[in-house]
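A single protein chain has been removed from this complex, and every other one stays in its place.
Naming follows writing order (A, B and C), and every chain is counted from residue 1.
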Amino acid sequence: MIIQLNPDIDNGQKEAIVNKINQLKYSTTEVKTQQGDYLVGIGKSDFDIREIGFMPGIRDIHIVSDSYKLVSRKWKVDYTSIDLGDGVKIANGDLAIITGPCSIEGEQQIKETLEHCRENGVKMMRGGVFKPRSSPYSFRGSGIEGLKLWYELAKKDGVKIVTEVMQVSQIAEMYDYVDVFQVGARNTQNFNLLDELGKIDKPVMIKRGISGTIDELLYSAEYVFSGGNEKLILCERGIRTYETASRNTLDLNAIPILKEKTHLPVIADPSHGIGIRKHVEPMALAAVMAGADGIIYESHCIPEEAMSDGQQTLDFRESAKLISRMRKAHELKKVF
Amino acid sequence: MIIQLNPDIDNGQKEAIVNKINQLKYSTTEVKTQQGDYLVGIGKSDFDIREIGFMPGIRDIHIVSDSYKLVSRKWKVDYTSIDLGDGVKIANGDLAIITGPCSIEGEQQIKETLEHCRENGVKMMRGGVFKPRSSPYSFRGSGIEGLKLWYELAKKDGVKIVTEVMQVSQIAEMYDYVDVFQVGARNTQNFNLLDELGKIDKPVMIKRGISGTIDELLYSAEYVFSGGNEKLILCERGIRTYETASRNTLDLNAIPILKEKTHLPVIADPSHGIGIRKHVEPMALAAVMAGADGIIYESHCIPEEAMSDGQQTLDFRESAKLISRMRKAHELKKVF
Amino acid sequence: MIIQLNPDIDNGQKEAIVNKINQLKYSTTEVKTQQGDYLVGIGKSDFDIREIGFMPGIRDIHIVSDSYKLVSRKWKVDYTSIDLGDGVKIANGDLAIITGPCSIEGEQQIKETLEHCRENGVKMMRGGVFKPRSSPYSFRGSGIEGLKLWYELAKKDGVKIVTEVMQVSQIAEMYDYVDVFQVGARNTQNFNLLDELGKIDKPVMIKRGISGTIDELLYSAEYVFSGGNEKLILCERGIRTYETASRNTLDLNAIPILKEKTHLPVIADPSHGIGIRKHVEPMALAAVMAGADGIIYESHCIPEEAMSDGQQTLDFRESAKLISRMRKAHELKKVF
Partner (left out) sequence: MIIQLNPDIDNGQKEAIVNKINQLKYSTTEVKTQQGDYLVGIGKSDFDIREIGFMPGIRDIHIVSDSYKLVSRKWKVDYTSIDLGDGVKIANGDLAIITGPCSIEGEQQIKETLEHCRENGVKMMRGGVFKPRSSPYSFRGSGIEGLKLWYELAKKDGVKIVTEVMQVSQIAEMYDYVDVFQVGARNTQNFNLLDELGKIDKPVMIKRGISGTIDELLYSAEYVFSGGNEKLILCERGIRTYETASRNTLDLNAIPILKEKTHLPVIADPSHGIGIRKHVEPMALAAVMAGADGIIYESHCIPEEAMSDGQQTLDFRESAKLISRMRKAHELKKVF
């Protein structure tokens, strides 16, 4: 069950509620987020919700049959909107477009990408400064210095920064320069990282694990939410299957399924989802039609010279065409 | 290599060509289809194509580096169009819509489905009369009598019949009543069935295997083509993965990948691809945007009472809405 | 439920039982096998087993909660033994060894393999005469002539023949020359083939599907059993996963799980299960320790020259060593 507490609840009232719940053999977790103060009760026994519902200090109470709770639409039917400031939002009914290179490489590249964003009305830019790489000998990113440079250049345009955080110690270091912290597919179940991201007041975008289930993705979001941070975005980016003709298998089924199960925004990453440059466009358009609230994809001034992922990266001409087409597809989808 | 022979080639010329190819250590398979007479050469050594190309009796010759040959776009760049007669086609640039129940159940159901097709301008109807079922105790379909009844009712409307053939002995029995023979996901590598379907002059739609690769699907099509039947359609219907939130994982990546690799039409089956009624629509629309040449999906007058697959079957109101939306999405896709 | 009928039941008694069962809203399938006459009831309602159990003509009755019935150990706790004649058995507690080439190639090869069997006390030989191949241009086997030759040579030694049947029409053709009909991994759900194999009186070995579940394998066996043939053997041969370092992923978990769920013998195929010659031995030994009732693997006089699967085929020296080691491992396993 989820109990939302009144903002002016006093300690005695809260204690009484916790005691009551514990009597029903439910454990309780207290959750304080940017939006409110909740008690999450975990247990199995049946009880009459009115026994608790009328206690003083309670704003509302819901029984949530899913095993994830705070991220479930059984609790919160209305979709959550993530506000990045300056009018930039990731929200149901909108189409968030996030583009940029796999890796931040240097000033010239950042500037050209920002110029590309400006020309196409894109307000969110992606890019990696800490790169998870299978091999220890590969390029691991330009690090915090790259991020600071990017931040300086992007803030002039009001373009928001979406970038991956790989470990707890990076959160504080990156905090001032990041608008959306991305949790990568290899870290979806890095629970310590999720715990720490629950303590901050900036949006977190969680990518589905390399072979993560839809439920595991929701549990990972529950970690951050129950840690105190409601500002969450989920991202489908392809799963590992036996098929080798594509880099991953973009599981667009996950889009409508997630939109039914959770109130959080759901976006798709067709670049990693198929991994083949010329097929990114049809998969991005398909994701829009499947109901995605946004698309994140890789673009670069000269993909052939990108330090990573060039084979799945669009050049700016392709990217501009894609942006225009996604918007048209989204316009059509909205009237359905 | 693929050599297309002149229609008026004489036996001596053909023999000379075969001898020449065998000297290069290539094996040859002679293929006679509705469209032409070909020699497929399989081998590894390099040679100068001009050595063969100027021999009398040869119309053209192509080196095809893929291990499938006749279905490859490296041989035939122009997309193949499948003509079912009466102006009904499955073709690149069009949107073929095929709907109907999982199983043919009886006269009333057939009539209502045909009425639904007529009202929505749908010219192809699906339905199973021989049903592959995991358990021997499940309903196995209405059989040949069901098919004959369906045929009688459908021919008045000029609606084309798409239905699954499960074994060699059924081909002759079904032949007069079928417009497209469907090979089900469990039979994608039933090579004897494919061999026999190569000998007939009716279109064959091959579904991707339950965990078949894209290449295996192309090889299965190559079986039918090399057996003598060019009239082929491929169908993505979801693959088996670890994810249990959906019945299968609809692999829409396969649509653009197949459209690049083969000249054959590629359609998608969102009903089996996700297996959840309310999510069929977004996945159908996504498949259109991914570039599918057609959509096959399940509809029924009363899905709750369907003898099979009711959980993934649309009612006619939902189906009509979907048809209209798919057409709008396709109109948009065409101008991209 | 499964009802075993008395051999001397009369029609009136049988009809009374069927009526009684139908009243409970259970459908009935009558099954006559080599061993007995059964009624399989499929339904969901609860009832008092004594209502039926005391009716005349019933030998025994069991409620089987699994959705497969006749192959379940919930019905038949004692393990089934398959007798191939001449003292050759596949049975719980024994270790059946089946070896031979991927494909039957010719007289010399057959003779050398039989000689290898004789020297090592192996009484069952495998070999393909009809080969399922992904590509239509690959070698498809020596056909019925190869089988007849093999039969003539093997019968002198009393060596039993295990070979794959690919389609219904081959059953009659092959019947006189085969001791165990093998259903290959691509045909595990070729239900027409399974139906027909239910009508014969020779053992059938069913390989697990390329990505078949354990339950699907049991259902496939249920097809044959409910068709009238109890002589069944199951074979784990590796499943398709994302791992590409091996040809398949030999799922040895399936051995103890199947031995718990079914009374049928369970064997393992390490050759296809790993697909790498030098690793066949450890996987064969592992399968013995996991509880397999037998091992089927590929051997050839000169693996490098085998017409198919040479990369996973042992030479006779390696094979002899493996046989000896498997027997020692099995001796140890027996005393555990």
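The working rule: a residue touches a chain if its C-beta (ideal position, glycine included) is under 8 Å from a C-beta of that chain, and two chains touch if they have at least 3 such contacts.
Because the structure is predicted, anything quoted here is derived from the model rather than measured.
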item: Candidate in contact with the missing chain, chosen from C:66, C:157, C:215 or C:315; value: C:215
item: Contacting the left-out chain in the complete assembly, out of A:101, A:227, A:270 or A:291; value: A:227
item: Contact residue for the chain not shown (choose from C:67, C:241 or C:311); value: C:241
item: Sole residue of B:89, B:240, B:259 or B:330 that reaches the chain not shown, by the stated touch rule; value: B:240
item: Residues from chain B at the interface with the omitted partner, ascending; value: 211, 240-242, 244
item: Interface with the unshown chain - residue positions in chain A; value: 27, 29, 40, 42, 67-69, 132-137, 166-169, 186-187, 189-195, 209-211, 216, 219, 222-223, 226-227, 240
item: In chain C, positions touching the absent partner; value: 211, 213-215, 239, 241-246, 249-257, 260, 273-274, 276, 278-279, 282-283, 285-291, 325, 328-329, 332-333, 336
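Keep this in mind: only the chains that are shown with their structure count from here on.
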item: Self-contact between copies chain B and chain C, residue sets same or different by half; value: same
item: For chain A paired with chain C, centre-to-centre distance based on mean C-alpha positions, whole Å; value: 49
item: Averaged-CA centre spacing for the pair chain B and chain A, given as whole angstrom; value: 38
item: Cα-centroid distance, chain B relative to chain C, in whole angstrom; value: 33
item: Junction residues of chain B, two or more chains touched; value: 211
